[in-house]
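What follows is an incomplete set of chains from the complex, kept in their original frame.
Read from first to last, the chains carry the letters A, B and C; within each, the first residue is number 1.
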Amino acid sequence: MKSAVIVFPASNCDRDAATALKQLTGQTPHMVWHRDSELPQVDLVVLPGGFSYGDYLRCGAMASQSAIMRAIKAHADRGGAVLGICNGFQVLTEAHLLPGALMRNANLQFVCRPVALEVNETQSAFTRKYEHGQRVVFPVAHGDGNYFADDETLNRLEGEGRVALRYAPGQNPNGSARDIAGILNQKRNVLGLMPHPERVVDPLLGGTDGIKLFQGLLETLS
Amino acid sequence: MKARVFVTLKNGVLDPQGKAIANALHGLGFAGVGDVRQGKVIDIELAERDEARARATLKEMCEKLLANTVIEKYEIELQA
Amino acid sequence: MKVRIDVTQASPIITPELVREHGLSEAEYGRIKQLLNREPSLVELGIFSVMWSEHCSYKSTRIHLKKLPTKATHVLQGPGENAGVIDIGDGDAAIFKMESHNHPSFIEPYQGAATGVGGIMRDVFTMGARPIAMMNALRFGEPTHPKTRHLVKGVVAGIGGYGNCMGVPTVGGEVNFHRSYNGNILVNAMCVGLARADNIFLSAAKGAGNPVVYIGSKTGRDGIHGATMASAEFDDASDEKRPTVQVGDPFTEKLLLEACLELMATDAIIAIQDMGAAGLTSSSAEMGDKGGSGIELDLDKVPQREENMTAYEMMLSESQERMLAVLKPGREAEAQAIFRKWELDFAVIGITTDTKRLVVKHKGQVVADMPITALSDEAPVYDRPYAERPPASGNPAFDAGKPLLESLVTIIASPDMCSRRWVWEQYDHSVMADTVQGPGGDAAVVRVHGSNKGLAITTDVSPRYCFADPYEGAKQAVAEAWRNISAVGAKPLAVTDNLNFGNPEKPDTMYQIVAGVNGIGEACRALDFPVISGNCSLYNETNGEGILPTPAIGAVGLMADVHRMAAIGFRREGDTLILIGRNHGHLGQSIYLREIEGREDGAAPPVHLTEEKRHGDFVRNLIEQGTADTVHDLSDGGLLVAVAEMAMAGGIGAELVAAPDATASIPFFFGEDQGRYLIAAAADTARRIADAAEKAGIPHALIGRTINRKLLSVAGAGEVTLERLSTAHENWFPDYMGGLEPPPVN
C-alpha cells in the first residue's frame, strides 16, 4: 500500500502519521507539501493532525484552500482512500469532502485524554478489522472537535451507516452531536475522525487499538 | 476602501461561547441579560474604489474563506 | 513609559528623570558617560537600560551564580549560551533551559504565558534542537484571592495554546497556591530539545564582514522595555504603566522552527540567537560580545509592522518570533529561499566588523555607536549586602488525636495536593508519539525518537521549605528533582534553574538568594548534577510584599531502555510495599501541619545528600535490572499520601501496618523526611530487595501490601475507599475553576 501524508504549514502530527504508516505498512509514505498541485501515485492520502495555519479564522479553513486539495478531491472521486485525523478531519469538512462542521468544544477548553469509542460501522476499509460495537480507546487532543450538522444531515449519516465511530456513552469530550467521533463520506472511502489512531499503535504509548485501522487499509488497498 | 465583515453563527446553531459569556455576565451580577451570541468581525482594507465591485469581491471572499456557510452567515458593511 | 512619544532623532536632553525612568541609578548613568566619554544618545540610553537591567545583566546574582558547579564530562555546553547541552550518547544531545515570564503573565495571563512558552522554545531551537518536551512550573496566589481563578485559567490556556500549536508535548510541571503570590504569580516554562551533538549552534558572531540577517516576524512596538519591567517592583500604579503586551503567534513560531532547522541542515550559519527580552539590542550585543567582533545594523532594513518606528523603538521592541543570525558571506540567497518557502520575513540588516563596537544606523544617521564591552563586561556587578537569618527551627507540636484517614482525604483534596488533571488535560501531552510517561507521575519520560532511550524530566521546588530555610530548601529542591528522576529509573544528568525571588536590594531577600544559590551548589556537587542553564527573576514584589523564595529546579535524566521504566501506579494485587529510607517523622513545614493544623512553622526537613545519593542509586539499580517497576518517591504529604497516589493511579487498594510507635502515628504517616522511596513488588522479589538493602546498609521497612479490594486501610485506623479518595482528589480543581468567576472571553 502506498500512502502520502500532506504537510500544511503548522501540521504537527505529520511525523506521527508517517511513523505509524511505516510501522504498519512497511512502506515509507510520501510527505507532500500543501503547495504541490499533484499527488504521487498512492492508495491512501492522510491529512494529519495539527494546527494548520495556526487554526486561525477557523480550524482547517485556510488549509482547505491549498493547491493540493484539488488533487485530493480528484483522488477521492476516483475512489482513493482519504483519512483525515483531527485537524485533517476539520480540513475535510471545510473542503466539503465530508458534511458538517467542527466547532469549539462545548466547554471551550482544549482537551487531551484517552477516550473510549465504539466502532459503529465496520463496512469500510478503515473499520473492517474491528467488530461492530467494539470498544477501543484512542486519545483525543483538540480544541475544536464538537461535530455539528443539521438534523437532516445527521439522520442521513446515521441512516446510511456513515457514523463510523462514536464516543462511548458518557465519554463525549467535546459536545459532538449524537456523540459522533468519526464519519464516512457516501462512497465510504473518506474517513474523518477527531481521535488519534496513530498515537495508539505501540503498547509503550498507551495502547494498540489504532493498529486495526491501518491493517484494514493495508488489506484493502494492497 | 474599508470594509467590515461580520461572520456570525446561523440561528439554530448552538453557540457555546455566547452561552459562556451570558453565564459569566449573570455571575458578575448583570441582571436582565438575555441571549448572547459571539461572532467575528473582520476589517479589510481594499484597493478597490467601486462600491459594487468591492461588494461582489467581499461576497466571494466570504463564500470561499471568511465564513463557513454550513454554520455561519455573514454581513458586509462598506465604509467609504 | 512616556519616552516613546517624544523621541526625536536629535539628541534630547537627558534629564535625571529620564535616566530614572530607564531604571538606571545616578551612579550607573555616571558610569555610562565615563564609558562613552560623552552623553549617550537616547537610543544609547535605551540600549544601556536594557543591557544593564537585572534581567539581562544579572548584576545582583552574577557573583553568586559563579559558584554553581557547571562541568561534567557529559556537559557539552554549560551556562552562557541560549540553553545548556548534554551528551546523551550515540551522538545525541539534549538541550534544555527553564525561563520565567512572571510579570507579563500577571498583566495578561494568556498572552504572557503563551509568549513565555514561545520564548523558551526559541532558546532551545536556536541551538539546533527540535523541542521534544515542555514543562511548566506555576505559582498562583491563594485560591480565594479575587484574581487567582482568572490567572489560572488564562495561564493554563496560554501555555496550551502555544505549546499545542507547536506540536510539542507538554509533559509535566507544578502548580502551587500561596498568598505570597497574590500580586506576583510565577510562570516558569522549561523546554527540552534534541539535537545531534556535532550540530549545535552557538551565538558567537566570529569574524568581520559577515552578513547579519533578521528572520521571523516583523518588528512592532511590542513590549518596549519588557526587560526593565521584569527588573522592577510592581505597585498599584503598574496597571497604568503597562507597556504594550506582546501577543504570541505560535503559527509563525512553528514555521520559524521548521525553517531554522532546515537552514541548520546546511552549513551556512556562523552564529544564531533568538531575540528574547530586549530583542534586537541584546541579540546583537551578545553575539558581538561572544564573537569578539563588532556589529553594524541598518535599521531601515528591519522588517517593520508599523509605520514611523523610531530607532529607539526598533532597538527595544520585544516583538516575538524573531531571530538574528550571522551567515557565511555569499549564503544569503540560499537562506532566503528557505525562509521564503516558509513565508517568513528575511532581511540582511547588518554586517559584522572588527571594531568591537555596536553601531546602529537609521535614516542615514548613526544613532548609536558604543563599545560592546560597555554593555557586557562593563555592566555593573553588585555584591549586594545581605542579612543572614537563622532558619526556622523546631518540630512543632500537633494534636495526636486527629483521625488519620480523614486527614488524608482532606490533604489530597487540598489545592496544593489535589489532582492537576484539569490543568494537564488542556495540554497535548502525547503529540510526537514518544511520551512514555505523561503528567501525573514522578518524572515525565519522553523516548528519544527511533530509539529505546528515554529522557526523564521534572521540575521541583518547595517554596515553603525555602522560606523557612533558604539553604536547606534549595538543597531539597535539587534533591527532589534528582529523586524524581531516579524514581522512574533514569540517571539524573543535569539541572536548569529558575531563581524566582523578591527585591535583591533588601538584605533579607538577598540572603534568600545567596543561601539559595549556595544550597543548589552544594546539592548539585554532592549529587554530581551540574547546572547547565538557568534564569533569574527578581523583584517579584508588590507593595513591598515579596514572594516565597522559589528557586525552581528543572532536571533531565537518561534511561537506556524505556521498557524498564518504573511508574507510580500499583500494578498487581498482593505486592509487598517496601519503604526505602529513614523515617524520622519530620513534621516541620509539612503539608500535614499546614492543611490540618493550619500552621506553617518548624524546621524545614534536612537533606542528607550522601543518604539521598545512596538510596537513589539503590532504587535506580533495581529498576534498571528489571527488579522494580512500581516506585514512587516520598515528598509533600509523606508516606500515606504516596500510598494513596499509588493506589489511585493503579486502581488497586492497599493495607498498611500500624506505625511502630502508636503515639507517633501522624509523624510516621505524614512526616516529610527526605531521601525516601516506596516500592511495590511481588512478595518474593520484595524479599530479595529487602535482602539487598540489608546488605547495602540501606534503611528499609516492609509497611504493607496491595490487596484485592479497592480501599486503603491502616491497621488500627480504619479504611477509606479508593472511590472516596479519587473523588476528593479529582474534584477540587474542576470545582474551583467551574465556579462563578467569569472566564475571559478569548
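Methods note: a contact is a pair of C-beta atoms (placed from the backbone, for glycine too) under 8 Å apart; a residue touches a chain by one contact, two chains touch by 3 or more.
If you're wondering where the values come from, they're calculated on a predicted model, not measured in any experiment.
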item: Formula of the whole complex, where the shown chains each stand for all their copies; value: A x1, B x2, C x1
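Please note the rule applied: only the chains that are shown with their structure count from here on.
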item: Centroid spacing, where centroids are CA-atom means, of chain A and chain C in whole angstrom; value: 36
item: For chain B paired with chain C, centre-to-centre distance based on mean C-alpha positions, whole Å; value: 41
item: Chain A-chain B separation of Cα centroids, rounded to whole Å; value: 29
item: Multi-partner residues of chain A (at least 2 other chains); value: 108
item: Chain B: positions in contact with at least two other chains; value: 17, 20
item: Residues of chain A that touch chain C when the two form their complex; value: 9-10, 12-13, 15-16, 19-20, 49-51, 53-56, 108-113, 139, 141, 143, 196, 198-199, 202, 204-206
item: Chain B-touching residues of chain A, taken from the complex the two chains share; value: 57-58, 61-62, 65, 93-94, 99-101, 103-108, 146, 148-150, 175
item: Residue ranges of chain C in contact with chain A within the complex; value: 157, 160-161, 164-167, 249-252, 254-255, 342-343, 424-436, 447, 562-563, 743
